[in-house]
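Here's the structure we're looking at; comments come further down.
Moving on to subunit A:
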Amino acid sequence: MSDIFEVRWHGRGGQGAKTAALLFGDAIMSTGKYFQAFPEYGPERMGAPVQAFNRSSAEPITMHCGIKEPKVVVILDPTLMETQPVTEGLKADGIILVNTNASADSLRKKLNLKNQKICTVDASGISRELLGKELPNTPMLGALVRVTDVIGIDDLIKFVEKTLGKKFKGKPEVIKGNIDSIRRAYNEVKVTDGGGK
Partner candidate 1 sequence: MTKKGWKDLPTGGIITKAGSALDFKTGDWRSEKPIWDKEKCTSCLMCFIYCPDSSIQVKDGKMTGIDYDHCKGCGICAKECPVKVIKMEMERR
Partner candidate 2 sequence: MPRRALTGNEAMAEAMRQINPDVVAAYPITPATEIVQIFASFVSDGLVTTQFIPVESEHSAISACVGASAAGARVMTGTSSQGLALMHEVLYQAAGLRAPIVICEVNRSLSAPINIHCDHSDTMGSKEAGWIQIYAEDSQDAYDSVIQAIRIAETVFLPTMVSTDGFIISHCMQGVEILEDKQVQDFIGPHRSAYSLFGGAPITVGPLDLQDYYFEHRRQLMEAMNTSLTTLDAVNKEFKQKFGRGYDIIEEYKTEDADHIVMAMGSTCGTAKVAIDKMRAKGVKVGLIKLHVFRPFPHEQLKKALSKAKFVTVLDRSDTASSMGGPIFVETRAALYDQMPKILFADYIYGLGGRDIDIEEIATVIEKGEKMKLQGKVEKPLDYIGLRE
């Protein structure tokens, strides 16, 4: 039970935080591990701040309490940092992954972070370029896989190919766009260790 890995996603209703959490969970399961994926319990409203969560473990997960101290916080929309307590409960050795162009230093100051690892990637830019619209959730999955060691990038790509392959059978460009954006974000994510500066 001690090896349970927990993630909290912050996004806005409609941005795909829940979908990202479900996809991540499903991808974890495809590697033979156990997972949970659940949205912030309650009604979802377009544009309103929403949260979603993941648990992952090599063993079956029985706990069903909320996630209060995540190892990783993923922020799909950087404007949420202004209004939401995005760092609440983040573990001292945790990781915060933000969809932004801003520097890790400025984020460390803004969020008053100490030793946590700060990771940034311009997922919005990548998705606009490769998918033609603002869909940061899939590239963020690529970045998340890079900065954690829950599953490998090949596991993720294989899973996304299979899942989107079913959904977008006649649209190979959608599948390719998503895979490319995952790879791009995986390669471009910048990682700054805490205490380094």
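Things worth noting here:
The rule we apply is simple: a contact is a pair of C-beta atoms (placed from the backbone, for glycine too) under 8 Å apart; a residue touches a chain by one contact, two chains touch by 3 or more; residues count from 1.
For anyone wondering why these and not others, all candidates are chains of the complex that A comes from, given by their letters.
Since the model is a prediction, treat every value here as computed from it, not as a measurement.
Per the touch definition at the top, the candidate among 1 or 2 touching subunit A in this complex is 2.
Taken together, the subunit A residues at the contact with candidate 2 in this complex read 1, 22, 25-26, 29, 34-39, 41-43, 61-66, 68.
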